[in-house]
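Every protein chain but one is kept in place in this view of the complex.
We call the chains A, B and C, going by the order they appear; numbering starts again at 1 in every chain.
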């Protein structure tokens, strides 16, 4: 697990774009792996649930789920079971992404299940206060993403540096074992450098890369200034 | 698509049991295919989302998703996109299962997407009134499952035959193109025969088979009296 | 109950604007009553839950709830119980408003409870298909409101008359006892007249009146061409 958590880390959330679905998802995962190999950066891909299996069987960089439901195995229909994404190849998961917010008690349950199954947890939050709350649950990462900047192309590391710094400070105080990622609007090498300079240990990103003309080039640019 | 909709049809909802996750899911799917080959019954399996790809690549009987979210491709995280389960191999989907109820407007959107993509839709309902409402949305199947009988081992076809008959009657009136399935508590050959005798064209089932000592035997028993 | 359902009917959804909260809600309710008295139109007000009691005690025109949860009396916290809004003075309710969509099974349960308690039900829908589905549940009214026009100032009766006509036609076929209201973007006398001409028996409206400089004048204008 320590290898998976190596920083600086770049987590690419595939979301549900057609550009990152099925065969396109596989291509994007392969491109991410090439960037990891060429640059030494710890690249992680988070495809949609049905794409975890084929991608995990094709690449060697870590594959994360985008979401895990707060359920145990049993009589549930259409829910995302940790054991199932794990067996399909996911070694970690985003939790509580801004586009899939969870109840506090459910976040707690899912983080505990990830710890038990030795999966990496990335708890997404929207501001300094909820980042502090998230850190008490003992996740591996907290990814701070002001919702108003998600998909905006305006990098949080530049637009609201005080949110990143404040998150870094309070999480260091509450739970020094939790690492901080920075999300929302990140797409260039400068954005990522700014995030690391503010104390983040990596980035969580999506549309800025997925919808780029050449996602591999965009990733190479992203990690060029580390 | 007509071949997929051939009746009598038996849809096996894998839910999120460990007995129907990952490698176990594949085994159950293979057993289902053997039963289809040996008996000529139209067997369909509905595994969890991450298991759709590996199962679809191994078997030739139809694979359905358990749920599809009411979204179009784009910036969503952790949601189930029709295009993604479809490319992974799903040719149909359960919709509005009792363990994953949907808003009416969302059901309408998902049924329309299945029609557009030529996927088979199975709209689950809880009583005669909601079955009538579901039929107006023009799904391929309505699966009537009184929630109190789901997982109970008490077959709806025996405990509440008037609900099945009432559903058959009203759907014939409102939308004769929609076929009726019968769910909840179904597990034996007698249960299934009773369902067909009441006018249903097939069954939707889960725990009665999945948790059986020998699921293949249980399936053979289920279809023995048709 | 027949008196409450008299058409043409104008239902004013107070939503959660400060302009229609607390004392402001009471003022708006009194103004609505004056319009009813001056014009003979069947005016109904739907204030927020905490305002139902004081408003019901002050005016004589019908007061509706904005929403009712699909629960029976018992151990629920913060939910809206039909029996409670009813005892507070509500004689009907909006159900499944676009800003509070419900699951199909829940809509069915709430409509049945309104029938049992002789409260008037107004089922909100977004298109012709869901209007047909809603009508099978046997509500007193279906209020068709294309979500993209809500709060837009663009009246559905002019922008998408075919949706209103299609809804009128299909509901007449499926359930002639259900009356049709027209919502979304309605605010002037011409909008309302257009709605009635298309076969609607009334309108459901909100911001166009609530946020008007003089809500009473706006209401008088609204009903001026009937």
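Note that a contact is a pair of C-beta atoms (placed from the backbone, for glycine too) under 8 Å apart; a residue touches a chain by one contact, two chains touch by 3 or more.
Being a predicted model, the structure only gives us computed values, none of them experimental.
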Fill in: Contact set of the excluded chain (shown chains only)
A, C
Response to the item:
The one of A:6, A:23 or A:103 in touch with the missing chain is A:103
Worksheet entry | subunit A residues touching the omitted chain (full complex) | 96, 101-108, 112, 125-127, 129-130, 132-134, 136-138, 174
Worksheet entry | Residues in subunit C touching the chain absent from view | 13, 15-18, 21-23, 48-54, 65-67, 71, 73-81, 83-85, 87-88, 90, 94, 97-100, 150-151, 206-207
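By our rule, only the chains that are shown with their structure count from here on.
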Item to complete: Take each protein chain as a node, join two nodes whenever their chains touch, and name the resulting shape: line, ring, star, complete or other.
Response: line
Worksheet item: Which chain is in the middle, if each chain's centre is the mean of its C-alpha atoms?
Response: B
Worksheet entry | Distance between chain centroids, defined by C-alpha means - subunit A, subunit C (Å) | 44
Item to complete: Between subunit A and subunit B, tell me the centre distance in angstrom, where each centre is the average of that chain's C-alpha atoms.
Response: 34
Fill in: Junction residues of subunit A - those touching two or more other chains
none
